[in-house]
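Note that one protein chain of the assembly has been removed; the remaining protein chains are unaltered in position.
On to subunit A.
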Amino acid sequence: MPELSYGEAVNAALHRLMEELPETLVYGEDVALPGGVFGVTRGLRKRYGDRVFDTPISESAILGSAVGAAMFGRRPIVEIMWADFSLVALDQIVNQAANVRYVSGGRLRAPLTIRTQQGNAPGACAQHSQCLEALFLHVPGLRVCMPSTPQDAYDLLVTAVHADDPVLVVENRTLYFGPKEPVTTDGPVRPMGGARTRRTGSDVTLVTWGAMTHRVLAAAEALARDGVEAEVLETPWLNPFDTEAVIESARRTRRLAVVHEANVTGGFGAEVVARVAGAGVALAAPPIRIGAPDVRMPAAPVLAQALIPDAARIIEDVKGLIAGAR
């Protein structure tokens, strides 16, 4: 079992997919000869030739051609270098890719995988820091996942590319060069969906995804030292979303906090809370959402840090949730 960082796990998955699915193509800005700005696509061009290529800086052309190639039997894996850049070509994702299967009554399909990365890293400006998952989750027809570990970075991408629907795999660049972990690289293609219980607990359910998972786990460990046992449920697949797992956990702990890096208003945390409320789960305290406040993201690290939830803020908010219990 190789020890891989998150970025290396993505690379390993791409190599596997190119081997086992001859219809795959990998392309995007700087992915072929340079091997990607984060080195994630390194070595692919050399091994797979013109199935891997660099494109003009043209997100509409990248995404639109992926839709067309997918309609004609290819399985393109395209990279949008920063999630923020998907916005210049949102039409191809929302109006085009998401409609292909539905409008054709299933006779056409668009099995493309969009790899992108998002989130705040020190010094990133407001156009390189946004967390946009809620935007894509509002679009029926798109699958969306956000891995946080090397194993999931590998597994989710393999699953996404094998899927016959358009899938967005939203990575996080703060994780690419993280610690290496043993990664099973020859396992079966896993089904979409499912939650990961990263920590068990009985006092509160913390639902989270993406890079925030690591902060939530750190917060949960600290809370335990203060006598609060938090259950941490990571939901790497946001569509399909494992609502049942969240409801089941919330029913047991009777307290719910959803933690995401994205800003709160209209975030997917609202949807999670609504689903739990709609299921009639009797909670001991009103559920809370922990996310960035509704502001733009500043470049200066000290300013950005003041906005994005860290372990300290999660601890504080969860303690407030517990204290407010009646």
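As a convention for this text, a residue touches a chain if its C-beta (ideal position, glycine included) is under 8 Å from a C-beta of that chain, and two chains touch if they have at least 3 such contacts; residues count from 1.
Note that in this section contacts and distances are computed from a predicted model.
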One chain isn't displayed here; going by UniProt, is it "MOSC domain-containing protein", "KipI antagonist", "Branched-chain amino acid transporter" or "Pyruvate dehydrogenase E1 component alpha subunit"?
"Pyruvate dehydrogenase E1 component alpha subunit"
Missing-chain contact, candidates A:E3, A:D164, A:E244 or A:D294, resolves to A:D164
Of the candidates A:V31, A:A66 or A:I290, the residue in contact with the absent chain is A:A66
Of the residues listed, A:R74, A:R173, A:R198 or A:H260, which one is in contact with the missing chain?
A:R74
Contact with the hidden chain, among A:G106, A:P122, A:G278 or A:P301, goes to A:G106
Absent-chain interface as seen on subunit A, which is shown
23, 25, 51, 53, 55-56, 58-61, 63-74, 76, 89, 91-92, 95-96, 99, 101-109, 111, 140-141, 143, 163-165
